[in-house]
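To start, the structure itself, in structure tokens.
Missing here is one protein chain; the remaining ones are kept as they sit in the complex.
So, subunit A:
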Amino acid sequence: MRSRDSRLTIAGRELSGLRAEKTILLAIGIQLFIAAFSSFLVVGLVSMYDPGSLGGAEVEVAGAGDAVSDLERAASEVDGASVTRYEDAGEARLAFDRNAADAVVVANRNDDGGISVVVTAPDATVETTVIVVQLRDLLRTYERQERADRAAYLSESPLPLPDRTGTSPYFTFTYTVLIPVLVFLPVFISGSLVVDSITEELDEGTFELLRVAPVTLGEIVDGKALAAVAIAPGQALLWLLLLRANGTPVANVPSILVLMTALTALVVALALAISALAPDRRAAQFLYSIGVLVLFGGATAMAGGPANAVARLAIDSADATTTALVVAYVGLAAVAYAGVRTIVAENGFET
């Protein structure tokens, strides 16, 4: 009973230190900034590269050449582009230079039965990207129609496409990038906190004071880890609730929190190990950054990495594998923390 109290006391001391410095507010501010900015980024990028999402962006194409009627047929199927026919390539080009058209498309049949298309798009203006995206749409539709006409010469004809549906381009991004980032930021912060807390005590000599108190080294470690792990799920929950308030429903919140808490414990174990080994704070933080980078870089790249697991949980596409993955992470974290704690409790910190 006594040992449990002392752990809680140490954890409480850690937390009150954080509260006094208001660092946790700064941490939340940073995360809010990242969230806001990444949304800005994706809205900006998507509206540039998927102009359809803005609605009403229509590209005026000056068409010429002997296959221009087929081009017009394709344009009638595409929302974002309309083709105006010109006598020859020179006239079309003139229209382009007079700003009467956004782009020039000259389509000519060549000798071997294909069609060669020369596209002229304006150079480096704000609209270039939008125009090129729309032109690609138009030309792909054109290609599809021409392929259909030549289906007899193909050994396998292309599969018909389902109808186009309206969708928010932010949807996938929100679940596969934004939510994992927001869920994992507190994890890194907690680990960093442990590194700082321990190296600071070692540096200022207060660790020795703590050692003369009637607590074991293991209990000190537990207390510090407890405080660091305890503050992580709250932050993640805050983000998930905020997203829900903004109309982005997040499924499987408990599982996500369990997963991220397990990861926090894992990272805290890593932080403990590093602060036990590294000679000072600078080296410890350096090693910790690299370690976390390696850990998460590697884990994200692997199939079934934590980022993908969170995305699938949040979007409600989780299956038995995802659940097994969560359990596996919890087990891994428990083993890692217990291992590191035992070693540290026996050998102490290097000073």
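Assume contacts are C-beta pairs under 8 Å (C-beta built on N, C-alpha and C of every residue); 3 or more make two chains touch, one makes a residue touch a chain; residues count from 1.
Note that contacts and distances are computed from a predicted model.
For the chain that does not appear here, its UniProt entry gives the protein name "PrsW family intramembrane metalloprotease", which is one of "Phosphoribosylformylglycinamidine synthase subunit PurQ", "Transketolase", "PrsW family intramembrane metalloprotease" or "SufBD protein". Between the chain not shown and the residues A:11, A:68, A:81 or A:139, the one that touches is A:139. Across the entire complex, the residue among A:27, A:187, A:260 or A:326 in touch with the chain not shown is A:27.
Only one residue in the set A:159, A:212 or A:245 touches the chain that does not appear here, and it is A:159. What subunit A contributes to its contact with the hidden chain is residues 17-18, 21, 23, 26-27, 29-30, 33-34, 36-37, 39-41, 43-45, 48-49, 93, 96-97, 99, 107, 112-124, 126, 128-129, 132-133, 135-136, 139-140, 142-143, 146-147, 149-151, 153-168, 171-172, 175-177, 180, 189, 192-193, 196-197, 199-200, 203-204, 277-283, 285-287, 289-291, 294, 297-298, 300-303, 307-308, 311-312, 315-317.
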